[in-house]
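Could you have a look at this structure, given as structure tokens, before my questions?
For this depiction, one protein chain was excluded, whereas all remaining protein chains were kept in their positions.
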Amino acid sequence: MTPDLFRILPEVILTLSGVLVMLADAALEPRADRRPLGWLAALGVTVALGASLWQGSLPAGTAFYGSVQTDAFSTFFHVLICGIVLAAILLSIDALPEGQHHRGEYFALMVFGAVGMCLLTSAVELLVVFIALEISSISTYVLAGYRKDTEKGPESAMKYFLLGSFATAFLLYGIAMIFGATGTTQIPEIATLLPAARSHTLVLLAFALMMVGVLFKVSAAPFHVWTPDVYEGAPTPVVALMSTAPKVAAFALLVRLLYGAFPLLHALWMPLLWIVAILSMTVGNLAALRQQNAKRMLAYSSIAHAGYLLAALAGSGTEPIAAIAFYTAAYAAMNVGIFGLMSLVAGTSERRSTIADYRGVLAESPLAGGLMLLFLISLIGIPFTGGFFAKFYSFSTAMQGGATWLALIGLLNSGIAAAYYLRFAMAVAQPKNGKTAPVGRWGVATVVAIFAAGGATLVLGIAPGWVLHAASTAAQSFASITGF
Amino acid sequence: MNTPVPADWYLLLSAALFTMGVIGFLSKRSLITVFMSIELMLNAVNLSFVTFAHEWHAVKGQIFVFFVMMVAAAEAAVGLAIIIAIFRVRGTLTVDQIDRMKL
Amino acid sequence: MDGMILSLILVVPLAGMVAILLLPDRGKLPAWIALLDSLLTFVCTLHLPAHFHNQQAGFQFEENLPWLSRPAIHFHVGVDGLSLWLVVLVGLLAPVGVVASWRAVQKNSKVFYAMYLLQQTAMVGVFVSLDLMLYYGFWELSLIPIAVLTAMFGRNLGDGAAGKAALRFFLYTFLASAPLLVALLWLYAHTGSFDYATLQAAVASGTLPGWQLGWVSVAFLIAFAVKVPVLGLHGWLPDLFSEAPVAIAMIAAGKLGLYSLIRFHVELFPALAHRAAPWMIALAAIGILYGAMLALVQKEFWKLLAYATIGSLSFCTLGIYGFTAAGMSGAVLQTVNEGVIGAALFLMFGVLYESARTSRMADFGGLARQTPRLATLFTIAGLALIGLPLLNGFVGEFLVLSGTFVGVSRSWAAIAALGVILSAAYMLGAIQKIFLADGGDQQNGQAGRVARDLTGMETVTVAVLAVLMLAIGVQPTVWTEAMESALQTVTHSMHAQGATPVRMESGTVIASSMGGRQ
Partner (left out) sequence: MNEPMLFLPLIALFPFAGFLLNGLFGSRLPKAIVSTIALLFPLLSFAVVARAAWMVHGGMLLPVAESGAPTWIAVGGFHVGFQFVLDQLSLVMLLVVTGVGFLIHLYSVGYMEHEQGYWRYFAYLNLFLFFMTVLVLAGNYLLMFVGWEGVGLASYLLIGFYIDRKSAGDAGKKAFVVNRVGDFGFLIGMFLLIANFGTLNFHRIGTQLAGHPAISGATATLICLCLILGATGKSAQIPLYIWLPDAMEGPTPVSALIHAATMVTAGVYMIARTHALFDLSPTAMMVVAVVGTATAFFAATVAMVQTDIKRVLAYSTISQLGYMFLGCGVGAYSAAVFHLMTHAFFKALLFLAAGSVIHGLSGEQDMRRMGGLRKAMPVTFWTMTAAVLAISGFFPFAGFFSKDAILAAAFQHGTLGKALWTVGLITALLTSFYMFRLWYLTFLGESRGAAHQDGHGDGHAAHAHESPWIMLLPLVVLALLSVTGGWIGIERFAGFLEPVTGQAAMVDAGHTELFLSVLAVLVAALGWFLAHLFFGRDGEAAAQAAQSLAPIRRLLQGKYWIDEIYTALIVRPVQWLARFVLGWLGEWTLVRGSAWLMSGVVGLSGELLRRWQSGNLRSYAAWLAAGAAALLLFALAGTLLGLNGFADSIHWAVR
């Protein structure tokens, strides 16, 4: 029997590296350059990545009295989250302004956030879910408000913090309710005990309240209002992290809850998710049309992508899980890529905020402009890019489940989405005029991160075979364990 | 002699507390009070946990309460730090004035 | 070699693109690479007709490699009579486009030529792919270069008109292809494969639910009709033609949409295409007059060319939806003709615009003396466009009109034939305003804008196109033979739908038509 520790090896490594970074930061004198700390954090995350890959080879099983479960599903998400955090750290090594003495904590916070998110994907005990959620949320709250000197930084942190804890309170209340109804907080046990639940209104209440918390984290439609303001205020590398990793972890949690805990309520949450998906897509795309600020526009686009992801749930069998897994991977690659480039192009002082500021970037530096075009095209969903295949796979799963209308609305929505992505791409492609500012310097770390993201987007578009395979094995193993 | 108070009463109290917390969150003007209302909501949840733990004679509920309190403490620390940061930059704590980012 | 040629044609432009991206953007280097690469592509495409067996039905040079197992997508490419000459056309137009933008594109030509070569791969991909998902991939990919290059190298960038035109073009096609993807997924959900042959069999077998299949075919039809463009969906054409760089505009309209209409609407859904035919014929016939009349009153030559293209493309749609042997072969031939003539006219208008910086025809006048070569070649291309016998336009138009008149409906054919008069009027009007003494600026002393004559390279290119126009006009059988064998299946399958194909030679009086509608 593999010892319990192996089940949470990646999380342990991440925690250790976080602590190490904090200690190293304390050891350095205040004025020293914090860049090596970034490399240290990056090293830690890479080791954790390796550990989770190794963990994949272990047979699936639970640990710590069934509170944490590792299977192909959790490994897939572990690798994905570690990859995202690694990229975010690499991006921020060059992006953060010089001379800020407290930069050490920045990298530590990112690593601790990673711990929370990884734990979230393998937790099957609601208590562990709550703790993991809080760890990742708190670290992202602080990261959001990182640029303390600007007016927008603290405001975005404040909004994210208050609304986040508000939603977590709802989630917690839901957990209490389910505990009251079934007497347990173990996800598998909930599923078995559900038919014999004490009182059914309690179960439904619990489900609804938990959904509020999770949908907030996923930034789906009615609970998306925080996203634009927070993304606008936070520094761009943090947004690269915030818009992808927590969302990926939240979707893993959503799958765990829906398929693991409440399979019986299928007839209840299917139409619910239909409505939320359509709402998110439409709100996300329409609001982004007239958006001038680049980051706010991409915030709305992430809301829309949450909608496309939820649409996949309309499928039947294990297809939706595989589709969600693949979509999150492609979505992560695109968003990390585009935000990474925006942080590079805007430079340390973030002087490019509106879309018009990005005019003439392709002429200024063909490499950065070209890559930006690649990511935008992938976000639109043009074939031979990851974005297209993700949407294609998600909507074909929905179609298999008979949701033709959802697929049609989804694709028309991505048609509307093309309008504002293209407006951004056209601005980038315009020839230079007077006020085209110079593009930031290509640091080694940024090169690695952005080319990794670009490569992932292209590979997921042209030869998505092996990632598809990984996603479907994850779905198979999840299904076999939860036995639906 | 004094029959135990039935469990539902506790639940009702916790629900009441929770809704008061929500209303507080929506109506209060100062950041600190808003923050306090979140704490109130968390404690309401603790109450319901304890009730269910007693109901199901499972110690797990109480363990949960400890964790919730621990997390509430962590949140308090971070939350107050953020509130101070805002105060230093904006010089005000009234929620309605902190809306630089809109539209 | 036969098994590899199609993927070679797809890869060569990509290789050129990569070479251009890697090498520095100094002077004419990207342009030379693009020219050599496009010529190489053209030579490769010529391999196809050389080894094509006209009589052999079905697809040739087929390659079928599994690409993805989960949604069963294959890299399945093949060519038959229908797509053979269209691939060669793309091969031919590639170098012509490079020559056309030789002088026009000076700054960051690296991005221009890289995108341009990507466009060639996308277009060849559309014509050769037999797996509907692969087809959809190339179909969408072909939008990007056009949109980006129009935004970057468009004409009046100042007031953002180029950006708007690019955006309008992209959205028109992209929004229309959303339902297309849904239809594709629906078919996949019901048949489990994207392969053209299996889908064709499944649709023919009638196992798929009726009314939904109807909607699927409508989705296919609209997506392709926007790309042609058919009348009513042509909002994007005039803007794109007056904004896009010449090399892009000459390949943007017509070919992709028409080929897709035949292959993926008429051949895939014969019964439903048969039901949609009356509407399409009506739209096409009116489109011919609509385009020709609007071209008559245009003051700028880009808009004139746009509406002329709408008119001549409506001829092709008229031919396709007549389902007669003559009509369909005529339509495919007319597509090739429109490509050749359009390329020549675009190149020459580009030269005029580039040297005189204005597209208002009244500003020119009396250029025949200044630019003799340009005048003669322009007149030849113009006459080919309006369908002068012994040039290629006439053969296409005659076949389409005779096919429609005899096999479909006399009234529509007569209306369409009126277009012949209007086309002569607007083209000769243009020739007169630009090249002959139009009295515009001549009188008030200010000589018409000085325009440069064609350079050596440009003259050779347009001369080759002119000779091709004459060759197609005199010996069209070289081209129609391959097309006809491919369309055999369609015209016969149409037979099952009651549209009896026209038997012309046997002398018996055949006034057959669809449901006796005269």
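The letters A, B and C name the chains in turn, as written, and every chain counts its residues from 1.
Just so it is clear, a residue touches a chain if its C-beta (ideal position, glycine included) is under 8 Å from a C-beta of that chain, and two chains touch if they have at least 3 such contacts.
Model, not experiment: these values are computed from the prediction.
Among the chains on display, the ones the left-out chain touches in the entire complex are A, B, C.
Across A:Leu43, A:Leu264, A:Leu367 or A:Val448, the single residue that touches the chain missing here is A:Leu264.
Touch with the chain omitted from the figure is made, among A:Leu209, A:Ala332, A:Leu406 or A:Val428, by A:Leu209.
In the complete assembly, the contact with the undisplayed chain comes from A:Ala288, out of A:Ala288, A:Leu310, A:Ile324 or A:Ala452. Within the full complex, the residue among A:Val21, A:Leu163 or A:Ala277 touching the omitted chain is A:Leu163. Within the whole complex, the absent chain has one touching residue among A:Leu53, A:Val225, A:Leu367 or A:Leu458, and that is A:Val225.
Think of the hidden chain as still there; on chain C it touches residues 168, 171-172, 232, 234-235, 238, 290, 293-294, 296-297, 324-326, 329-330, 366, 368-369, 372, 383, 388-390, 394-395, 398-399, 401-403, 405-406, 410, 413-414, 417-418, 420-422, 424-425, 428-429, 432, 435-439, 442, 474-477, 480-481, 484, 491, 501-511.
Although one chain is not displayed, its contacts with chain B can still be listed: residues 22, 25-27, 34, 95-96, 98-103. Mapped onto chain A, the interface with the missing chain covers residues 158-159, 162-163, 166-167, 170, 195, 200-201, 204-205, 207-209, 211-212, 215-216, 222-223, 225-226, 228-229, 264-268, 271-272, 283, 286-291, 416, 419.
Keep this in mind: only the chains that are shown with their structure count from here on.
Using the contact threshold fixed earlier, the set of chains in contact with both chain A and chain B is empty. A simple rule picks the central chain: find each chain's mean C-alpha point, then take the one closest to the mean of all protein C-alpha atoms, which gives A. With chains reduced to the mean position of their C-alpha atoms, the one farthest from chain C is B.
We define each chain's centre as the mean of its Cα atoms; on that basis chain A and chain B are separated by 27 Å. Chain geometry summary: the mean Cα position of chain B and that of chain C are 66 Å apart. Annotation: 44 Å between the Cα-based centres of chain A and chain C.
Annotation for chain B: no residues touch two or more other chains.
Across the interface of their complex, chain B is touched by residues 127, 130-131, 134, 138, 141-142, 145, 148-158, 161-162, 165-166, 169, 172-173, 175-177, 179-180, 183-185, 228-229, 232-233 of chain A.
Interface residues of chain A, counted against chain C in their complex, comprise 322, 362-363, 366, 370, 373, 377, 380, 382-384, 388, 392-393, 395-396, 399-400, 404, 407-408, 411-412, 414-416, 418-419, 422-423, 425-426, 429-431, 464-465, 468-469, 472.
Those residues of chain C that touch chain A in the complex are listed here as 25, 67-71, 107-108, 110-111, 133, 136-141, 143-144, 147-148, 151-152, 157, 163, 166-167, 170-171, 174-175, 178-179, 181-182, 185-186, 188-189, 212.
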